[in-house]
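Only one protein chain is missing from this complex, and each of the others stays in its spot.
And then subunit A:
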Amino acid sequence: MNTPRRSRSPLATVLSWLYVLILGIPLYYLVVSAMKSNIEIFTRPFALPANWLWENFGTAWQTADLGRALLNSVLVSLVAIALTLGLAVPAAYALARTDNRLARVITGTFSAGFLIPPFAALIPTVVLAIQVGLYGTREFQMLFLPASALPLSVLLLTQFMRTVPQALVESAALDGAGHWLLLTRVFVPIAMPGVVSVTILQLLTFWNEYLFSLTITGTGPDVRTVQVALPMLVSDATNLGVLAAGTVLTVLPVYVVYSLMNRRMQEALTAGAVKG
């Protein structure tokens, strides 16, 4: 786990912090704009607000009905993650315990699916939602999102479950443990880091999903998620301060979670890409 000796390279140092600046400036601009009026945003774009318009947050919250939208997002994400794990964990258990051609074909199917971005089939998915009578509902997203998450989830969980020592499985089997006991008492506890990684990774994906929520669940105030609700603040005469305030409110939950557990989250998200 060693890393190369600390080496000094002024150019790399300068460039790496320059990129931080490029990343940071739009975010700083967003946060200071959130407490300004349009006129002040235009005339003094990077200055701190002259008078702090905290009411922008309240206006954004009410105009876009963010409270209800946040609840919808939480509901869709939680049901979708429960369903994802319910489908992926048994599948990964089966694939980790079997080594034959059929198992390899199934693994290959999920590997191919991992490369196909779900957006490729947006319009047929809308047609499907209409056909099954779930167009304009949150329920379709709850059912659909797990499908798009399955390839990566199954592949990652299978890798973690392969680390279960064979001796442990055999001794448990000798004691008469069936699949259910093996799964819940042996495989899931040992593969727990994988389960946590998949949960974090897919919760973030579900929370951030935009195009399918927009086109299938739609913009109805009762059902829309927060990602769909916020852009509704854009109009011909957008109040940029209110829009910025709403954006801050919407991005904040993710950042709060990230600041509480950034190591854990970074590990989870990089595991997703490194192992997938």
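Worth a mention:
Everything below uses one rule, namely that a contact is a pair of C-beta atoms (placed from the backbone, for glycine too) under 8 Å apart; a residue touches a chain by one contact, two chains touch by 3 or more; residues count from 1.
The rule is simple: contacts and distances are computed from a predicted model.
For the chain that does not appear here, its UniProt entry gives the protein name "Multiple sugar transport system permease protein", which is one of "Multiple sugar transport system permease protein", "2Fe-2S iron-sulfur cluster binding domain-containing protein", "Spore germination protein" or "Multifunctional fusion protein".
In the complete complex, the residue from A:A50, A:A82, A:M192 or A:V234 that touches the missing chain is A:V234. Interface residues of subunit A facing the missing partner chain: 1-7, 9, 12-13, 15-17, 19-20, 22-27, 29-30, 33, 41-42, 45-46, 87-88, 90-91, 93-95, 97-100, 102-103, 106, 109-110, 113, 115-128, 130, 143-144, 146-148, 150-151, 154, 166, 170, 179, 204, 207-211, 215, 227-228, 230-231, 233-234, 238, 240, 243-244, 246-247, 250-251, 254-255, 258, 262, 266, 269-270, 273-274.
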